[in-house]
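The complex appears here minus one protein chain, its other protein chains still in place.
Here the chain labels run A, B and C in written order, and each chain numbers its own residues starting at 1.
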Amino acid sequence: MSESLNGKGLALIPRAEAKQTMKEFKSDQEVRWCPGCGDYAILAAVQSFMPELGIKRENTVFVSGIGCSSRFPYYLNTYGFHSIHGRAPAIATGLAASRPDLSVWVITGDGDALSIGGNHLIHSLRRNVNLNILLFNNRIYGLTKGQYSPTSEIGKITKSTPMGSLDKPFNPISLALGAEAGFVARTLDSDRKHLQSVLREAVAHRGTSLVEIYQNCNIFNDGAFEMMKDPETRDAITVRLEHGQPIVFADQAVRLARTGGVEVVPRASVREEEILVHDVHNPDPSLAFALSRLDEPAFAHVPIGIFRSVDRPSYDQLMNEQVAAATTQKGQGSLTDLLHGGDTWRIG
Amino acid sequence: MSESLNGKGLALIPRAEAKQTMKEFKSDQEVRWCPGCGDYAILAAVQSFMPELGIKRENTVFVSGIGCSSRFPYYLNTYGFHSIHGRAPAIATGLAASRPDLSVWVITGDGDALSIGGNHLIHSLRRNVNLNILLFNNRIYGLTKGQYSPTSEIGKITKSTPMGSLDKPFNPISLALGAEAGFVARTLDSDRKHLQSVLREAVAHRGTSLVEIYQNCNIFNDGAFEMMKDPETRDAITVRLEHGQPIVFADQAVRLARTGGVEVVPRASVREEEILVHDVHNPDPSLAFALSRLDEPAFAHVPIGIFRSVDRPSYDQLMNEQVAAATTQKGQGSLTDLLHGGDTWRIG
Amino acid sequence: MTKQVQQLDRVIIRFAGDSGDGMQLTGDRFTAETAEFGNDLSTLPNFPAEIRAPAGTLPGVSSFQLHFADHDILTPGDAPNVLVAMNPAALKANLSDLPRGADIIANSDEFTKRNLAKVGYTESPLDDESLSEWRVHSVPLTSLTVKALEDFDISKKDAERAKNMFALGLLSWLYHRPVEATIRFIESKFAKKPDIAKSNVAAFNAGWNYGETTEAFSVSYEIKPAKLAPGIYRNISGNQALAYGLIAASVQAKLPLFLGSYPITPASDILHELSKHKRFGIRTFQAEDEIAGVGAALGASFGGALGVTTTSGPGVALKAETVGLAVTTELPLIVVDVQRAGPSTGMPTKTEQTDLLMALYGRNGESPIPVVAPATPSDCFAIAVEAARIALKYRTPVMLLSDGYLANGSEPWKLPEIDDLPDISVDFTTESNSDDGTFLPFKRDAETLARPWAVPGTPGLEHRIGGIEKADGTGNISYDPNNHDLMVRLRQAKIDGIDVPDLEVDDPSGSARVLVLGWGSTYGPIAAALRRVRKAGGQVAQAHLRHLNPFPKNIGEVLKSYDKVLLPEINLGQLALLLRAKFLVDIISYNRVRGLPFKAEELAGVIQDVIDSE
Partner (left out) sequence: MTKQVQQLDRVIIRFAGDSGDGMQLTGDRFTAETAEFGNDLSTLPNFPAEIRAPAGTLPGVSSFQLHFADHDILTPGDAPNVLVAMNPAALKANLSDLPRGADIIANSDEFTKRNLAKVGYTESPLDDESLSEWRVHSVPLTSLTVKALEDFDISKKDAERAKNMFALGLLSWLYHRPVEATIRFIESKFAKKPDIAKSNVAAFNAGWNYGETTEAFSVSYEIKPAKLAPGIYRNISGNQALAYGLIAASVQAKLPLFLGSYPITPASDILHELSKHKRFGIRTFQAEDEIAGVGAALGASFGGALGVTTTSGPGVALKAETVGLAVTTELPLIVVDVQRAGPSTGMPTKTEQTDLLMALYGRNGESPIPVVAPATPSDCFAIAVEAARIALKYRTPVMLLSDGYLANGSEPWKLPEIDDLPDISVDFTTESNSDDGTFLPFKRDAETLARPWAVPGTPGLEHRIGGIEKADGTGNISYDPNNHDLMVRLRQAKIDGIDVPDLEVDDPSGSARVLVLGWGSTYGPIAAALRRVRKAGGQVAQAHLRHLNPFPKNIGEVLKSYDKVLLPEINLGQLALLLRAKFLVDIISYNRVRGLPFKAEELAGVIQDVIDSE
């Protein structure tokens, strides 16, 4: 078990008495995604990951919005809330803020989180409630049968954009960093080990953790991440970010650019000290932001792993501290005192 | 008149025949802000700036949401739409996308734009419709009488947060850059010259321009920007960004930091070449983002001016090009052809 | 071998299979052939839950029902005469709808142990006695198809996939459908993959030949073309008709159409369709959410476009605040609600009429808006033009209530003459409307109570509008109590005064004492039920509302001239509530909220009961 599991993220959540199994985390509901959908791999990764946390299953809640991905909670034998389109972060915020003893997960899609739900997402990031947000990014609207999404590439031809989409997509990592996120990571549906390693850290972080998971929709956007999976291309574009490690991949390295930002250069051409050493705890998000721009243009280079993991007090923690402080300072509220607290007078 | 006024931002908007005056831009409505409100200064700055643009007054539209600031359109003798809370960017998007011959302005507040309207704001930025968004940031909800806003500092004591607010505020500039904004700037209510110089460039930019205007609410958040106005402090913290110029202020200079981001150092301690030269056209937003972090912690240093001004085709332009292309390629639509276009058969 | 040919007057076929089996496509093609042949027809696609469930399971079943006849028909039919079942799940899911004696054409290849188990069959129903009350035709569709395509250079999977074309060929033979258009269709659909195109054509032909040459089917059927009104026809679904209606409205209004929309089932296809027709000057904007969709549409309206937004139930709820802004700023706007089963997410692919009261009252304050509803898929065309007419003439948002049944169902549509379409063009105000030369944006037209519409770009008419209460005439912000009362009443009076055609009553007997009233998509089932009742001697009148607000002026009179008024609705009595309140008439409601259209037979029984209880 990773050491970070003793981190604050799970500190307030009761621990399971016995060791749990992956099977216990499977619900009795039949899984209903298209055969081949990347969601299956993510589900299996999560189901097999959960026991490792050692927290009570009944203190785990998955909240989702609407979309193919948002069916996820049905398949986990925990508490679950399949809510409405885009609003899962808001609902989860109320839950997590009032129940610090729960491990609250948000499952969302690129449409759910970034289109209709964009505002709740950015606010939960800056607010830093103790949530683990898994954003399944398939760069398409799956459930409504294939319209372009806010992460689709410009020029995307879909049912709603027969001549190609016009708008520049969001880079979810950049957006999250711009929204004061404390924990931001990216991983891939097909790389279970990496996915789980990222989840491990996300859970350990107390506050809102955003994990973008590239997910293949083989029906409406097949192969969107093929370049990161194809052995021919994958190593040349995938930049694995590891805390404390120099950022190198294939025969390339990343260093600070003189015009700001970062740049990829042949490893052989730079001195060791010039190579950026990744620091997820850098209080200044600027470098993480710069790294997030490496895949501009799309798939030039794609960093995966944890971009940023910086602690600050979580909203729920602060909220509960205020409640506690108010109670300590003035004593537990008494209804009689409250009602009689103003200017009163007696008649008769 | 600035050369940039010949930029693309106004290219499609009909030009006024005669020279216009500030007076012509004043409506007959009595201005109803609290005496001393920063909104007055901004109004005067805009009214005196408009004639300079030389476009037809009737082709100018101000759209606003709800808030003290959002009363702005009533006071300008142009077309105006005082809409609903947070939705002005959406309404303006429909207007600007269907009427490229209009100069469309959005007037919004920190609550209007960043709280309820956050999603529309970030989407209009990535979409890049031809809008000039003026965000009056007084770091408070004025109209509803003083609750904290998404730009209020942590610990803010207001009616709704008697023990202090808990959430980290947005940095509007960082947020906008994370949302793929093409034009982002910041200015101050009380500095008319600077304000107008920023507006000049914002207008010249075809696409969405976001201008954050620090605005004093003397009733509910008086002196929020005092440090930037007080002669004692102002020069030591205000970083004026000017394209092509080294970023220096007082006896300080800004340079790239070794841990990513930028840092402020005594000017005397650095070589001239080390000092950052501001480039608003840098295609990589990372450096602009780093600059936006200079006021972390708040008011450590506050850059004002244009952070980023990078051209890309505006949404309305692309949309209209598609309409034009479809028409050129297949000819103007004919209703008869459309209805008869499928498999038809004749009876009788 | 000569085969027997039997004459039928109507047939209901249901194609059912796995989501991946291409049943919607098969149904569409069979429909096209049938339309070309000249039968009247009506269709009912039935999708599974939104996500493709695992192959072979019950939730994964997709079906398409087609009713065609030698006379005009009104519904896709209650109960199929023929079920094409591509796998055990398709059989199981649909069997309960199948009347005894109906034909079942089952793809026996798929009745494997594994597939049977998936849906809880322990033994194959094709082999035991359980289907003895139906006429079962076991056909190894998959293997026949694969066999037929042996010589093609395609994968086994692709060969197997063509089995729906084999089935289509077989059914086309069985009902004497013309095949050329289908072959052309396949060729063009797979134009980029000639091997697939050829093999699909071959599968289709093989299906046809299988019917023609084997002894499996000894009878084929002929259904004469229907004697419909002369004209040019095409088959059309409600969503497509609605999109075309909006285009027509734009043309007839001489205003560019701006659609602001966010995808949602079952409304998305209107967005898809409109986005194809940019050469009409149409701009389609896929917004970040429903609020932005309607906001952008309203912004475009302010700029002088025909602003439209399309959505479904939950999306309408989100648009409420902006629609309220449109009400108070008195700008034209069309809000299309393709109703689906609620509340909340409900059953997105199922139909319902449960948004009527939300359409009327789902906003804060007194916020009246007109509501119209199409009666049939093709009526979606006319109702869209009507919605635009009202919106533009009265400067008001209009709610158009379609539903999932109309949206996806289709029927032959006699194409309107373009010249017969109403001229709904508007005059923008270009000059001052007051003595002192100022512009009064809320000075109303004496007749319609509409306010002037002056769009940005018009010199001298610069003005500001907004969501705060406005002074009558000047439109300036006003908190004056009496002005508010006046404005509330003026907005209401404007809507109440909209010119709406009188309600027409159909009573062939001339002496009916019972009126059956309907609105929206229940038209077909009600009319079909009435045919049955009347055939059996029942005297009963029918009237159907296309205008739900305001009501036709004569409706009170109509209601009061019958002893009983029966109102079937796919809700818990929403229109009934309105009529009862307004006319104090004791409407008899019949409500079923099953996510499905009414069945004609079911309604016929209900109607008969009401007549009998006289």
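Following the convention adopted for this analysis, contacts are C-beta pairs under 8 Å (C-beta built on N, C-alpha and C of every residue); 3 or more make two chains touch, one makes a residue touch a chain.
Note that this is a predicted model, so its numbers are computed, not measured.
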> So which shown chains sit in contact with the chain we cannot see?
Replying inline: A, B, C
>> Going by the contact rule already stated, which one of B:Glu30, B:Glu232 or B:Glu273 would touch the omitted chain in the full complex?
In response: B:Glu30
> Which of these, A:Pro73, A:Gly207 or A:Pro285, touches the one chain of the complex that we don't see?
Replying inline: A:Pro73
> For the full complex, which residue in C:Ile183, C:Leu228, C:Ile477 or C:Val505 touches the chain that was left out?
Replying inline: C:Ile477
>> For the chain not shown, which residue from B:Arg57, B:Arg71, B:Arg139 or B:His278 touches it across the whole complex?
In response: B:Arg71
> In the complete assembly, which of B:Gln20, B:Thr161, B:Thr259 or B:Ser334 touches the absent chain?
Replying inline: B:Thr161
>> To test your reading of the contact rule: which positions on chain A touch the chain that is missing from view?
In response: 14, 27, 29, 56-61, 63, 66, 73-74, 77-84, 87, 90-99, 101-102, 119-120, 123, 319, 322-323, 325-327, 329-333, 335-336, 338-340, 342-348
>> Under the stated touch rule, tell me which residues of chain C contact the chain that is not displayed.
In response: 48-49, 59, 312-314, 316-318, 320-321, 324-325, 327-329, 339, 341-347, 349-350, 352, 354-355, 357-358, 360-367, 466-469, 477, 479, 481-482, 484-485, 488-489, 491-492, 571-572, 576-578, 580-582, 584-586, 592-596
> Touching the missing chain, which residues of chain B?
Replying inline: 30-35, 66, 68, 71, 84-86, 115-116, 118, 141-145, 147-148, 150, 159-163, 165, 219
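One rule holds in what follows: only the chains that are shown with their structure count from here on.
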> Quick one: chain B and chain C, Cα centre-to-centre, how many Å?
Replying inline: 43
> What is the distance, in whole Å, between the centres of chain A and chain B, each centre taken as the mean of its C-alpha atoms?
Replying inline: 29
>> Based only on mean CA positions, could you tell me how far chain A sits from chain C in angstrom?
In response: 39
> chain B: which residues touch two or more other chains?
Replying inline: 119, 123, 319, 322, 325-326
>> Could you pull out the residues of chain C that touch at least 2 other chains?
In response: 278, 288-289
